[in-house]
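Got a structure for you, written out below as C-alpha cells; questions coming shortly.
With one protein chain held back, the other chains of the complex are shown just where they sit.
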Amino acid sequence: MKMERINKLITLKQAGEMISDGDKVAIAGSLIRRHPMALVHEIVRQKKKNLTILGWNNGIDFDMLIGAECVKEAHSSYVGLSNVGLAPNFRRAVQEGKVRFVDHSETCAIDKFRAGATGAPYALSKTPLHNDLQKNPEYQKEVTDPFTGEKWIALEAFRPNIAIMHAHRADIYGNVQLDPQRMMDNETDILICKSADKVIVTVEEIVEEEEIIRTPAQTVLSKFFVDAVVLAPYGAHPNSCDLRYDFDIQHSRLYRDMSLSQEGFIEYMDKYVYSSSNWEEYLEKIGKDRLDAITRTDIIRR
Amino acid sequence: MKYTLEELLAVEISRHIKDGEMGFVGVGTGGEAFIRAVGIPAVASRLAQLCHAPNYTIMFGPILDPVLDAESIPETNFEPDLIRWPCRSQITVEEALCIFKRGKMGIGFASGAQIDAYGNMNIVCVGEYKNPKVRLPGPLAQPDHAAHAKRVFAIQKHDCRTLVEKVDYISATGNQNREGLAGGGIAFVFTDLAVMDFNPDTDRMRLRSIHPGKTLKQIIENTGFELEIPEKVPFTQPSDDRDLELIRTRIDPSKKWLNAEITKEPATLEKNV
Amino acid sequence: MIQRTSKVKKLKDAISMIADGDKVAIGGSLIRRAPMALVREIARQRKRELTLYSWSAGMDYDLLIGAGCVKEAWSSYCGLFQFGMAMNFRRKVESEEVRFVDLSESCAKDKFRAAAFGQTFCVSKVPLHTSMMENPEFQSIIECPFTGEKYVAMEAYHPDVAIIHAHRADQYGNVQWKPIRMMDNECDILIAKSAKKVIVSVEKIVDESVIINNPTWTMLPKMYINAVVELPYGAHPNSCDTLYDFDLEHGRLYREYSQTPEKFKKYLEKYVYGCPEYEDYLNLCGGIETLSKISRDTLEVE
Partner (left out) sequence: MQGYTLAELLAVEASKYVKDDEMNFVGIGTGGQAWIMAVGMPTVAVCLAQHDHAPNATLMIGPVLDPLLDDIYVPDANWEYDLIHWPCRCQIPLEDALGIFRQGRLGLSFASAAQVDKYGNFNIARIGTKENMKVRLPGCLAQTDHGAYANRICVTVRHNRRTLVEHVDFISSAGHENREGLPGGGPVLVLTDKAVMDFEPSTGLMRLKSVHPGVKVEDVIENTGFSLIIPSSVPETSPPTKEELQLIREVIDPKRKFLEARITQEAAVLEE
C-alpha cells in the first residue's frame, strides 16, 4: 500500500489541544529571548490547569502562565523580566503560596534536561552541596562514587510530557533549524526538546524541504523529535529572536506596569490575549509599525 | 582628577585581577544592579588587561573573550548586538558548564540581595523560603560559581538590609562550610563604603579599607552584623589619573558600562551613597 | 606592556610534554583525523608504558602499539577500516603484551564526558550482561536512588594528555574546525576537555582576526590548550574532513608493512625513526605537491 509522508504542520489551536491539564511542560528560550509566546498565549486561552512548568532561565513565559492560573508547580533558575525588572505575577503567586516554585541552579537545570535528553536516570552534581537547593529532597538524593568514595548529589532527570519551543524555520515534516548565527545558548533548547515525550515547535517561517537539505548541519531537531510544527511569525514577541528581531522593550514595560496589580494583569490579558482568537490578531494589536521597529534585516549567512 | 564611585570600584577591583585567569561576568539585567554585576567588572577587566593582565579573559555569558575596547562594545546588550560583538568564541552553555566544573574559572563576579558575615549570598528570597516576604528571580548560575570558581568577588550595596548576620537562603556558599566543594570561596566584598575580605581563622568578614570620604562609624551603622575591624584600617587607594584617563577615553567614554547606558536603562550608584 | 602568551611549539617540544607512563587520549576516529604526525613523534621519541584512550581507534593505536610504546589501551574499536585488521594491535593483544579494555562507544564517550564535566564517575546500563563486565573496572553496580534500577558505575577518564588534530588555530590556542565537517568530531572536544594537558596540531596557524571573524567555529577555546603545532597534512595518511582524503596508497603500504613484526620495524625505521623533522616525512611521501593530490576543499569559506 502506498502511503503519504506525515505533514506535521498544524494550527496553533490544534497544538494547544495536544497539552492536557496536569502535564509537565518544558519551555525553551531563556530570559527575554525566544520563548514560544504564541503557544503560551494559546495555553492561557485554552485555560489549561495544574501544569508543572520546567525551564532553565525564564521570563514573561512563566510569569504569564502563572498569572493566568495555569500552573501548580514551576522549576527554573530564574523567573524575571531581565532588563525591565522583576516578574510581578510570579512574585505574587509564590509569595502567596499559590504556586510551588522549585529552585535549581542553571547547571542543575541543564543537567536535568541533559539527563532526560540522553536517557540517563539522573545527573551528578556537587552544586547543591551546603546550600538550600536541597530543600526539595524528592528531586535529589545523595549517592557515593564507588571508586573514590566521594559523595555526589543525584539530580533526577527532567522527563516532561511536552516541550514547546520557538525556532527560526522548519519544513512541514518537522525538521527544525536555527539560523547559524545565533546565541549559542540556544543549544539548551535542543536538550529541552529532546528530554520531552512530545515536542511542539513554532517557527518564523516554513521552508521547502530542499532548503533544509541544502543546509543539514543547521538542523537542530530532526523530524523524529518533533510532533507538530506551527507557523507563527514574531512568535517570540515581546522576546527577541536572534538576528531576526529585537526584544520589544516598550511592550515589555507595558506588560510589567500593568502586571503590578492583579486587576491590571487581568486588563492586559483581556486586551491582548483573551480577546485575540489567534496569534495574528495579537500581532495586529501590537501594530505593524512597532513590529517594523524591532525587525532586523541582517542577511543570514548560511 | 575627581572620580566617581563607579570609577573608584572599577579601579580597585582591577588591582585584584591576576594575569592568565578568567573571570565570569553575567549578561546582567538593567539599572543599578547591572552596574554592580556587569558594568564595574567589565571596566575593571579591561583596565586589568591594559595595565597588568594581558592574558586575562572574560566570559560574558555565551560571549567568550570579547574585544573590550570602547569602539567594539555594542550599542545595546540585546541579542542581535551581542551576537555581533567581536569575540574569539561563542560558546554553548554546555561549554560554559565544563569551564566551571573543570575548575577553569578564576573569578566569579557576583552581586546579591543579601550577603552574610560568612560570605553566603542570597538572590532567591527575603524571608522564609516556604513563605517568602520577597520572592526574587532565582539562583541563576550563582551556586555553580560559588561551588567552582577559584575566587568570588561580591559587589554589593552597603546597608543593613543587604549585609546581614545570616542570609535567608544560601544561593552561593560562603566560607564557613565548603566540604566537598572544589572552588575557593568568596574573596572580597566591594561596597559603596568599603572593601572587605575574610579572616581565614574565623571565616568572618572583616574590613580591609574604607573609601576616601567615608567613615568607620558609617560602615558600622550600615552593617547588619558585627564586622571584624582590624586595629588599623587604611583608605581605599584612590584612582590615579592614568587609570581614569584610560576609563574615560579608551574603555568607557559613553558610560555604557558604568552608567548602564548599554542596557537602555541608565542609572548611577552615587545617589545611594 | 606584557605580551599575551603564544602557545605555538615545535613538534619535538610539544611531544616532549608527554612522559613515560602517561595516560594519553587520542582524537579522531577510525582512520579519520587522528593526529598522526603527533603520534609518529611519540613513537620517534620512544615513549614507553603509555595507556591510550580513544572512542574509536585506528592506525594511531596500531602504530604506537607496534612501536612498543603501549602498556594498556581502551577503545570500542581498533582496526584499519577499509584496509582490514590492525595487525600490530592483534599480535600484541593476542600475546598479552598489551592489555586491551573493550568498551562500547557510548561508554567511552560517557567516561570522557564525565571527566569533561568534572565528574568522577558515570553510570550506564550498556555493560549489563555483556563481557565488558569481566574487567574489574566494570564490576561496580549501583542502584538509581529514584527508581532502584541497577546501573554499572564507570570511572571517568582522566588522561594526562590529549592529542588532537584540527583545522586551524591562532597562536593563542583558539582552535577551529570548519562548520562543514564530520559531526562525529564533536567527540574530540570532550576528549580534549577530559585531559590535564592538550596538544593540538593544525593544518594552519592563522591570525587572530580570522578567528574573530568566525567565532562560532571555535570548538576549543584557548583555555584548554597547552601547545599548538602547525602541521599541514598532520592527519596523513588519515583523512581530514573535507580538507583531504585518506591516502589510499599509503594505507595499503602500511597494511603491507604491518603484516609481520620484522616488516613493521622497517616501516618504523623509514617513516618514523628516519624522519627527525616533519618535513622529512612529508618529503618521503612525495612532498606537499604529491600530497596535494588528495586535497579537496580549502580552509576558506565557500
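Chains: A, B and C, in written order; residue numbering restarts at 1 for each.
Quick note on the criterion: a residue touches a chain if its C-beta (ideal position, glycine included) is under 8 Å from a C-beta of that chain, and two chains touch if they have at least 3 such contacts.
Keep in mind that what you see is a predicted model, and the values were worked out from it rather than measured.
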item	value
Missing chain: touched chains present in the view	A, C
Selected residue (touches chain absent from view) among C:Lys10, C:Lys196, C:Lys270 or C:Arg296	C:Arg296
Omitted-chain contact residue, chosen from A:Ala117, A:Leu178 or A:Val199	A:Ala117
Omitted-chain contact residue, chosen from C:Arg32, C:Lys47, C:Lys111 or C:Lys222	C:Arg32
Residue of C:Cys187, C:Val210 or C:Leu282 touching the missing chain in the full complex	C:Cys187
Hidden partner chain, residues of chain A it touches	1-6, 117-120, 175, 194, 209, 212-213, 216-217, 219, 222-224
Hidden partner interface residues of chain C, rising order	32, 56, 75-79, 81-82, 84-86, 89-90, 93-94, 100, 102-107, 109, 113, 125-132, 134, 149-150, 180-184, 186-187, 239, 241-242, 245-246, 296-297
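As a convention for this text, only the chains that are shown with their structure count from here on.
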item	value
Among all chain pairs, the one with the most C-beta contacts	A-B
Of all residues in chain A, the ones touching two or more other chains	150, 181, 184
Multi-partner residues of chain C (each touching 2 or more other chains)	119, 216
Touching residues on chain B, where the partner in the complex is chain A	27, 29-30, 61-62, 77-80, 82-83, 90-95, 97, 100-101, 120, 124, 129-144, 146-147, 169-173, 177-182, 263-265
Chain A-facing residues of chain C, complex	119-123, 140, 142, 144-147, 149, 151, 153, 155, 179-180, 183, 216
In the complex with chain C, residue positions of chain A that touch it	120-122, 124, 141-143, 145-148, 150, 152, 154, 156, 180-181, 184, 217
